[in-house]
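The complex is shown incomplete by one protein chain, all other protein chains being positioned as in the whole.
So, chain A:
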Amino acid sequence: MPQSFDDISAQLRARHRKSARLKWISMGALGLAALFLVLFFADMLVKGLPAFQQAQIQVEVDYSEETSKMPLKAVDRDMSRLVSRGFLRLIPGRMKNDPELLGTRQMEWVTATAEVDQYLKGHYSRLKDDQKAIVDQLVDEGRAELRFNSTFFTSGDSKMAELSGIASAAMGTVLTLLVTLAVSFPIGVMTAVYLEEFAPDNRFTQLIEININNLAAIPSILFGLLGLAVFIGFFGMPRSSPLVGGMTLALMTLPVIIISTRTALRSVPDSIRHAAFGVGCSRWQMVRDHVLPIALPGIMTGSIIGLAQAMGETAPLIIVGMVAFIPDVSASLSDAATVLPAQIFTWAGEPERAFIEKTSGGILVLLAVLITLNATAVVLRKKFERRW
């Protein structure tokens, strides 16, 4: 059947419409991903920002012989339910340190309980109605308000939500990442240098290469099993310690560092190598004095990205026991420690509403650090990008 010109142009229009539809759908897919990102960050900000504020109330504290034995009596009975027990417990110690306090009564701003905190922030709270009335009255008198929560950054974990913070987890993260970096950076760079500059192209080299790519795709939890069986089970290293956690993460980060270092080495033009050989350098001198310095920014970029990945990793650390409850900040490589993601995981398991806020607050801190790290890597790459 012969087609008229109109038929053909109608077909053509339909085909172009279809083409345009694909464009819009695919654009929508990208938009969906972006939308999710926005929703996610909005959700975390809404949930987490209140964690940086903490309710404080002004109460009269009685420093007497009696309260040094029974610190719970230091404040009025009505008020003592509203004041964090963590503060009251410190009273005897403070009186010991400062004998002049004895026998005085002082108005002080102190940390309120998590329930008061949640009530002031307008969330569900388990306070009784009469307690709520007291808090409302305190607010009217200007004796209760939300202030910047410095405790969140200076103290470790606590079973009392109002006193728990991320300091010990942050310290654990720093120690763990130091171990990770100290182990994986030299080994990774050395491996990459060997593969790119020294190794002959034979079966052995290919085996290593396939193996590295495979290692990069192994589920992280299996590295946890390795750490548990080898470092803790076989070598008897201390469980839950930054040493074991760091070494486990190092083995995980190794492929990332190797692969990015190789890319950096490969982008160094051969003319530099030829010139080095030309003036009588040996292979190692060529690598050490010419290739490595040029490739260094690329190596740094890759290592920062690898480190950021290691910093967000939780599963292998749970397996080697780094989810311990750590109230005190410790600076030892062999003591039990926890890291930020593990702290977030622990808090996420707590039933109280106040801990959801802490969890989101911890997440905000972690995301801020990670985004800073990644941005640094991007800036480094841009700054040292060189066209040969």
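Everything that follows uses one rule, which is that contacts are C-beta pairs under 8 Å (C-beta built on N, C-alpha and C of every residue); 3 or more make two chains touch, one makes a residue touch a chain; residues count from 1.
Assume contacts and distances are computed from a predicted model.
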Checklist outcome for this item: According to its UniProt record, the missing chain among "Cytochrome P450", "Extracellular solute-binding protein", "Hydrogenase" or "Phosphate transport system permease protein" is "Phosphate transport system permease protein"
Next on the checklist: Please identify which residue in A:P71, A:G172 or A:P341 touches the non-displayed chain.
Outcome noted: A:P341
Next on the checklist: Touching the hidden chain in the complete assembly: which of A:V174, A:L215 or A:I272 does that?
Outcome noted: A:L215
Item to check | Touching residue (missing chain; options A:L101, A:L146, A:M160 or A:L225) | outcome: A:L225
Checklist entry - Of the listed residues A:L101, A:M160, A:A315 or A:L380, which contacts the missing chain in the full complex? => result A:A315
Item to check | Contacts of chain A with the absent chain, listed as residue ranges | outcome: 15-16, 18-23, 25-30, 32-34, 36-37, 40, 43-44, 47, 186-187, 190-191, 193-195, 198-199, 207-208, 210-215, 217-226, 228-230, 233-236, 251, 254-255, 258, 282-284, 308-309, 311-315, 318-319, 323, 341-342, 344-345, 348, 356, 359-360, 363, 366-367, 370-371, 374, 378
